[in-house]
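Supplied in structure tokens, the structure appears directly below.
Excluded from the complex is one protein chain; the other protein chains are retained at their positions.
Letters A and B name the chains as they come in the text, with residue numbers starting at 1 for each one.
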Amino acid sequence: MDRLTLKNVSAYYRQLIVNKEVYVRAVDDVSLSVKKGEVLGLVGESGCGKTTLSKVMMMNINPPLEFIKGEVQLTRRDGEVIRLHKMSRRLLKNFVWGKNISIVPQEAMSALMPTLKIKRIAYDLVRSHDPNAKLEDVVERLEKRLEELGLPDYIADRYPFELSGGMAQRTVIAVATLLNPEVLIVDEPTSALDVLTQRIVLKTLADLMVKNIVDSMVFITHDIAIVRQIASRIAVMYAGKIVESAPTEDIIFNPLHPYTKGLIESITSLEPEVRKRGVKYIPGQPPQLINPPQGCRFADRCSFVMEKCKKEEPPLIKIGEGREVACWLYVKR
Amino acid sequence: MVTERLEVRSMKLIELLYLLFNNKRFIIGFGIIFFELILAFMGPLLYPVDPFDTNNPPSLPPSEEHPFGTDRFGKDVFALVVYGIRNSLYVGVLTGTFTILIGLTVGLVAGIRGGIVDEVLMSFTNVVMIIPNVLLAILILTYVGVERSGLELVAAVLSITTWTGFARAVRAQILSLREREFIYLSRMAGFSSIKIAFQDLLPHLATFILISFVNYMNVGINGEVGLSILGLTSISIVTLGKLLYFAAITQAFLFGQWWTFLIPGAILILLSASLLLIATAIDEVFNPRLRRM
Partner (left out) sequence: MRILLETKSLTKVFETGFFKRIVVKAVDDVSIILSEGEIVSLVGQSGSGKTTLAKMILRLLEPTSGDIFFQGRNVWKDLKTLEDFKWYWKNVHAVFQNPYASFNPFYKIDRVLHQALMLIGIDPDSPEGDRVIREALEVVGLRPDETLGKYPHQLSGGQLQRILISRAWIIKPKLLLADEPVSMLDVSTRGKILELFDILRKNLGTTIVFITHDLGLAYAISDRILVMYKGKIVEEGSPDKVILNPEHEYTKELLKSVPTLYKKWS
């Protein structure tokens, strides 16, 4: 069952160049669904639009970002479908964000108000949905949640700056999931941490799924080696589009799209497989999103490029169980 | 690694002007200041009346012959205002320049040299900061002699205490820039500290210097008004502040001669407001975080 569904969404940034206004097509005609019980890894390199896509999932659209078209739907646990793209910002804030869908931003520390204690931050969050909430109840709930995630309960009485990086990150995760949202989006939750802490944060995120605190999770990252530890499915994004999505093992061991292949082969991890194949790279760089090329956006860097690739954009087609790829190599004539 | 980069970049002059002239604040501010500049510089040509001529009938309300009326001494207020704007702007520009020069030197040296030099300069700055500025101004101006002090001295007296905030801000910016990689690369190319200060650091401070200059101009103009009203500037030099001083000592308010103080006052307020608007506008255009798309 789908929890979050995006249908043909486009979101562009409005940018001023000298004296002309142009659109940067950060998210261009993307369709994606996140199922119940699934951790979706959204993988892509800087500037591919993955963070913008996370904003679209929340419908947290602020200028210069503009929502151009498409549908964003969220299915609640009680079966009711909410159409986020039809709702006003005020409605989203009071009824959806934090309650049905929540986000853990890139820099956890800056998400926490430095002058408030953690319990106070949690209280404010709950109160924005339930004005009659009592502080004692919220604190009790928060301490329970902290315990569930293996954090000491005294954190509730601390100020954000008293926490270390990894601790702060996990605290933000605990606060963001206080109301048991259906969907949790985490944006590069580990990139600022050292490897030892990284592992603990990943464990905390896995706990959220195991303990049914959230139904589905979207894990946004540039690091495949990290996301593969937790994701059940991986979607690869390139230049504003999803180029491939498949179950994790398929992406790692049998990538189909030439970009995914290149990406997997450029990873240096501490494994004999990697030492054997050496460090590879994809030549060139992603296209400008102000004026993206007409055909496939990867055509310039692709070693399998054909005539057709430069003229027509490949559709995202279904290949086998749960696999989708947007590449002319796999379109049967 | 993946955070958005907010960075300064060099912009083409045309791009800058376009952005500035698309900014409402800038247009209003620039409009007012442009109008006052025209008045100050073209005024004597278009309205050739001697501001020191006392042969007019005294205390005339505005009329066709005297658009802003005359004061108790029979001087033409319009001619006085035209001269006053010019002198007030002069004080402003001088104060801005002095303040920036002192503050920049202290801030740059402290920030670049660091160590003991930094500590000494910053302690000195802190000491200057607590000196009461009006008291110092009274001491200096009465020591030199009020009638012998020109506008340059007034600007200098005002600058002598106002540079401290600017110096501290410059030092703080230098400290954050000093650890940037491009500074290291310039050092490793064998560049001297002075060369790095001028080539690498100053361009980064340019906007801040410009904004501060406009703000300190304002401080100068208003500071001069304050000193004038206290009677600490020469009565032979007409400034907007001096006009208010004259209106005050001739008890113009009591006699209902509103044109002698309301008109210079309004022009002064407009001047101040336009400078503030311009400073804010520059900040908005150069600072991407404040820029509205």
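Everything that follows uses one rule, which is that a residue touches a chain if its C-beta (ideal position, glycine included) is under 8 Å from a C-beta of that chain, and two chains touch if they have at least 3 such contacts.
Quantities reported herein were computed from a predicted structural model and do not represent experimental measurements.
Which visible chains touch the chain that is not shown?
A, B
Looking at A:Asn8, A:Thr268 or A:Asn291, which makes contact with the chain not pictured?
A:Thr268
Taking the entire complex into account, which one of B:Phe30, B:Phe124 or B:Phe191 touches the absent chain?
The missing chain is touched by B:Phe191.
To test your reading of the contact rule: which positions on chain B touch the chain that is missing from view?
1, 5, 7-10, 180-182, 184-192, 199-200, 203-204
On chain A, where is the contact patch with the chain that was removed from view?
45-46, 194-196, 198-199, 222-226, 228-229, 252-253, 259, 262-264, 266-271, 273-275, 278-283, 285
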